[in-house]
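The structure is given below, and queries will be raised subsequently.
Of the protein chains in this complex, all but one are displayed in their positions.
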Amino acid sequence: MAAISQGTGSKFFFEGESGRNTRGLLRLIILVTIAAAAVASRLFSVIRFESIIHEFDPWFNFRATKYLVNNGFYNFWDWFDDRTWHPLGRVTGGTLYPGLMVTSGIIYHVLRLLSMPIDIRNICVLLAPAFSGLTAFATYLLTSEMTTSPSAGLLAAAFMGITPGYISRSVAGSYDNEAIAIFLLVFTFYLWIKAVKEGSIMWAGFCALFYGYMVSAWGGYVFITNLLPLHAFVLICMGRFSPRLYVSYTTWYALGTLASMQVPFVGFLPVRSSDHMAALGVFGLLQLVGFTEWVRTQLPSKQFQTLLRGLVLVVFAAAFGFLVLLTVSGTIAPWSGRFYSLWDTAYAKVHIPIIASVSEHQPTAWPAFFFDLNMLIWLFPAGVYMCFRTLKDEHVFIVIYSVLASYFAGVMVRLMLTLTPIVCVAAAMALSNILDIFLVAEQPVEGAQPQANGNPRANGPTTATEKLASAIPDTLRSTKTPVVGIYSYLSKSAMTGAFTAYLLLFVLHCTWVTSNAYSSPSVVLASRLPDGSQHIIDDYREAYYWLRQNTHQTAKVMSWWDYGYQIGGMADRPTLVDNNTWNNTHIATVGKAMSSREEVSYPIMRQHEVDYVLIVFGGLLGYSGDDINKFLWMVRIAEGIWPDEVKERDFFTARGEYRVDEEATPTMKNSLMYKMSYYNYNALFPAGQAQDRVRGAKLPAQGPELSTLEEAFTSENWIIRIYKVKDLDNLGRSHQEAGAFEKGNKRKKSGKRRGARVLRVD
Amino acid sequence: MRIPGILAAALLPLTALAAKKSTGDRFNDYHSKQVSTLASIKIDDVSYGEMTKAPRDYAVAVLLTALDARFGCALCHEFQPEWELLAKSWTKGDKKGESRLVYATLDFADGKQTFQSVGKRTLSSPVLLVFQPTVGPNAKPDGAPNRFDFVTGTDKAEPIHAWISRHLPDSPHPPLVRPINYVKYAVTTTAVLGGVTFLSVAWPYLLPVIQNRNLWAAISLITILLFTSGHMFNHIRKVPYVAGDGKGGLSYFASGFQNQFGLETQIVAAMYGILAFATISLALKVPRMTDPRAQQIAVFVWGGIILGMYSFLLSVFRIKNGGYPFFLPPF
Partner (left out) sequence: MRLIQWASLGLISLVAADSNLTLESRNILPSTFKPPQHFQNVNLVRNINLEKNYVRETVNVVIENVGKEAQSEYFLPFEPGTIARIGGLEARDKKDPEKGGFVAEVAVTDEQSSTQFYKITLPTPLQPKGQLTLSISYWTLASLNPLPAQIGQTDKQYVLYTFSAYAPSAYLTQKQKTKLKLPTTDVPDAVTLPKSLNTEGKEDPQKQGTSFTYGPYSEIEAGALQEVSVRYEFTKPLTHSKLLERDVEVSHWGGNVAFEERHWLTNRAASLKNHFSRVAYQQSAYYNPPMAALKELRFPLAIGSEDPYFIDDIGNVSTSRFRTNMREANLELKPRYPVFGGWNYSFRVGWNGDLSGYVRRLKTGSDGFVLKVPFLDGPKQVEGIEYERVVTRVILPEGAINVHFETTIPLISNTTSLHRTFMDTLGRTTLELTAINVVDELRDRELVVMYDYPFSARFRKPLTIFGGILLVFVVSWVVGNLDVSIGSKVKAA
C-alpha cells in the first residue's frame, strides 16, 4: 500500500524523504486553512450581534461552567442547585454530563496561567468553533484510514468543516454538549479503526480513553456503545474474527466501561441498562469465538469442531436468553425512553409527550437532509458503494455506520448530527475517487497494465467468497475489469470543471444556510426596517434584566420549561421547571396552572410560592414561537397527569379548530395563559380592532380580566410579559370580590394595600 | 313507565324502591341480552333515549361511532373490535350484573339526532359516553355524561377499561381478558420450524447469495436512499401518498419545508439514486473502458445526467424552500 500511494503521490512531488516532508507540510497548511475556514464560517452571529450564548440549553451549560470556575471542581461535582425546580431542587452535579464544562474550565485556567485573563463567557462562546476545527482534523484522520487516496482525507476535512449539518449545532455561542461531542465521536471512531487495523492495545486504550471522555460529554455516547459491538459482531458473522479484533474489542470494552462508570450520571448503567447490553453480549461472544479458534488450532478433528461450533451457538443463545430474562425480571433496566422511542416511533407521542413536544425530536423530512448536506447527500451512497469494492474491516464499519446513522437521522432531526461525519467521509471518498481519475495528467497508452488499487483481487476477498468465485462474481460487477484511465483531455477537463463548479456551489450553499438559518442567537431577534437596516429586538434580555435588577434574589418565577434555563442564566432567579425535564409531574403542574381557570391556578401557584409568572407573547410582533402556540403541549402534558381536570378536547372548538378569537372555547378563554397573553392587549388598538398578528385573528372586543395576578412588567414589543402573583387579600375576601369592590369605589385603601405588598417582597 | 319515573323524580327518597322495581327490569333485559350475545347492544336514536333516560339505577357506556365506509373513520374501524372485546370480557366478568353497566354501540347511520344532541359533528373519531346511574346505591347527581374523545389516537381496549373503571369507582371492574390467538401461535411455530428446515436444506445454495457483495451493496444502498429521502417521516406522520392541487390536477410536491408526500419522497430517492449511480459509473466504470471514443461518450452522458439531475433537484428544492437563491442550468 505504502508503495502505491507514494507512487500516485510522487506524480506531483519529489521522490523519497524530502517528498514526504513536502507533502506533510502541504497537508499541514491545508488542514490549518480548513480549520480556519471552519472556525470563520461559524462566527456570523458574533459579527452580526455580539459574543452571546445562544438559545436555551447553552445558558444552563454556561451557568454550570461559571459555577465550576468559581467554586472549583469538587464543589461542582456535588452541586445541589436549589434555584431550579423549586421547591424540589436538582442534584445538578450528579445529573449532568460534565465533559463540556470541565473542558472549558481547563481552557480557562490554562489561559490564566499564560496571563491571558479571557472572560469565561468568550471561552464558552468560542468553544464550539474551536472544536469544529479539531473535528475537521479528526475527520481527515478517519478518512485517511479508509482509503489510499491522499486527497480523500483533505476533502472530508473540508466537507466536515463547512457542512451545515454540523454547523447547525456548533456556531459560536451554541455552547452545547454536541460542541465537543462530535469531535470526540469522530476521533473515537478513528482510534477504533486504528486499533482494529493494527490490533494494538495502545490504540484500543486510547479509544477507550476518548470513549470515556465522550461519555462524560454527551448522552449520545450510546451510539458508540452500540455501533462498535455491532461492527465486531458483523465482522464475526462474516467469518473475519481475528486476534486483532479480539485484542482491540476486549481492551476497549474493559477500559471503556470502567471509564464510563466514573461519570456519576452514568454510574452503573453500563451493566444495568439494556442500552449497553449489546456491548456486553458481543464481549462474551468474542470470548467464546476466541476460545473455539484456539481450540481449533489445537485439535484438528472435524467433528469436534462442528461440536464446538454448536456449543458456541448454544452458549450464546443461552446467555442471550439469560439477558432477556434479567431484563424482564427488571434487574436490568429496559430501554430508556428517549432511546426506545428511536425504535418504536409511535412510543414517544403516546407515552412521553415531553420528548415528543421538542421540535428537534421530530422526524426529518427530505428537504432537511438536502438543506444540511446539499450535494453530499447524493455523493454519500456512491461512497458507500465504493466501500464494497475492497471490503476490508474498516469499510464494513463505514457501511454499518451509514445505514444506522441514516435511519436515526430519519427518525429524529437532531440525530442528523451523527449522520453528518459519515456522510462527509463517504462523499469525500467518492469525490476523491473521481478527481484522482480525472486529474491524472498523462494519457494511458492502449492496453496499459492495470493499476493495482483498481484490481479487487489484489486485496484478497474473504475465503468464503473465494470458494464461490465461480458461482457468483465475488466482487462488484462494476470493477471486474482493470482500470485503464481516461484518454481524452476534453473529458478530463469537462468533468474536473463540472465537479469544481459543484464544489463551489456547495460552498455557497453552506455559507448561505449558515448565515440565514443557523446564526440567530434566538435570544436576540433581528428584524429588517423598511430602509433595509437591521433592527435588533431585545425583549428577552430587557425582561430578564428587569427581573434581575428589580425583583428579590429569591423571587420564584414560573414559566413554561423552555425558558427555565434562560431565566436561571440571565435573570438569575429561581424557577419551577426548566429544560432539564427530569420531573414530568412538576412540569405537568405548571402546565395545569397555565391551562386552568384562575380559581384553580391560584392555589397551585401559592403552594409553589410563585412570585412572578413569565410568559412569551408574539401577538403584537408576529413572533410565532410564543406560548399560545406551545399551549397545546402544556395542555397535553397536564392531561397526562390529570386527565379529568385538563382535557385537550376542551381547547378545540366544536369544529376541531384551535382558535383565540370570539369563537375560542370558554375553557380557552378562561385559561390563565390566554388571559395573561391578551390582558390589556386591546387597549393598544382602537376599540374592537385588536389583532393577533401570529394567529391572524381578530380578538374579542372585551379583553380578559385578571383578578389573582397583576401585570408587573411588559417588554417593549410585548414579547415577554411578567405578572406578579397577588398576596392573599388582607380582608380575607376572594380576589374576585376584592376586584369587584375596587371597581365599585376606588379609595386610597387600594394604594395602601399595594404599598404593603411592595414592602412585603422579602 | 313514565308516571313512576316522574314520581321518582319528584319524591325520590320515598319511591326509591318503586323506582328500582320499575327500572330494574330495564337493566335486567339489557343485561340478559348482553350476556346472551356477549357483545355490546346495537341501539338507535329511540333505544338510546330509552336506555339513557333518568331515572336509572345502572350505568351505560355508549360508543358513538361511524362504521359506514362512507364516513371513512379509520379510528372507528380500528377501535370497534377492541370495544367488542371490552364489552365481551366485561359481561363475562360479571354475569350477575353486579357492576350494573350496559355496553351499547350507536352507529351514526341509525343515530344522527343523537350525534347532533351530543354536539359531535366530525366523524373522524368515535366518542365514548358513560352515563352514571341516577338512583340506587352508587348514584351520581345526573349531570352530563362523562365523555371520552379519541383525540390522542388510543385504539386499545386497556386504557378505555381503565377510564371506565375510574368513572365507576365503587362497582366491581371485571378484568379485561384478551383471548389467546391459538391460530397465530400455531402459524408462527410452523413458520419458524419450516424456515429452519428450509435454511438447513438450502444453506449450501443460499450461502453464496448471502455472501454476495452486490446483494449487500444493493440492500444497504436502498436502505440508505430510503431513509435519507425522508421515508421515516412518512411512516411516522402518516402523510398522504399524493394530494391533488386545487385545480383538479395532482401536486407531486407538498408546499412547505416541513411536510412532504409519499410519492415526493420516492421521486427524490430516485433522483438521489440516479445521481449516485452516475457518480459510481464515472468513478468506476468509465476508467475501465478500453475504447477511447466510447469512454468519451460515456463521460459526457454520465456528466450530463449528473448536471441535469442535480439542477432538477435544486429546482425541486426551490419549490420547498422559497428563499433558496441557488440554481443550476438548465432547470
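Chains here go by letter, A and B, matching the order in which they are written, and residues are numbered from 1 within each.
In this section, a contact is a pair of C-beta atoms (placed from the backbone, for glycine too) under 8 Å apart; a residue touches a chain by one contact, two chains touch by 3 or more.
Just so it is clear, the model here is predicted, and its values are computed rather than measured.
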Chains on display which the left-out chain touches in the complete complex: A
Of A:99, A:129, A:150 or A:383, the one touching the omitted chain in the full complex: A:150
Of A:541, A:597, A:669 or A:698, the one touching the omitted chain in the full complex: A:541
Hidden-chain contact residue, picked from the options A:104, A:519 or A:714: A:714
Chain not shown, touching residues in chain A: 1-2, 5-6, 20-21, 23-25, 27-28, 31, 49-52, 115-117, 141, 144-145, 148, 150, 153, 197, 524, 536, 538, 541-542, 544-546, 548-550, 570, 680, 683-684, 710-716, 718, 724, 751, 754-755, 758
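Heads up, the rule we're going with is that only the chains that are shown with their structure count from here on.
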Where chain A and chain B are represented by their mean Cα positions, the distance between them in whole Å: 31
Complex contact set, residues of chain B against chain A: 119, 121-122, 124, 147, 149, 151-154, 163, 166, 207-209, 211-214, 216-217, 220-221, 223-225, 227-233, 235-237, 257-260, 264-265, 268, 271-273, 275-277, 279-290, 292, 295-296, 299-300, 303, 306-307, 310, 313, 317, 320-321, 323, 325-326, 328
Residues on chain A engaged by chain B in the complex (per definition of touch): 345-346, 349-350, 363-371, 375, 377-382, 384-386, 388-389, 391, 399, 402-403, 406-407, 409-411, 430, 433-434, 437, 446-447, 454, 462, 464-465, 468, 471-479, 481-488, 490-491, 494-495, 498, 502, 505, 508-509, 512, 516, 636, 643-644, 647-649, 652, 654-656
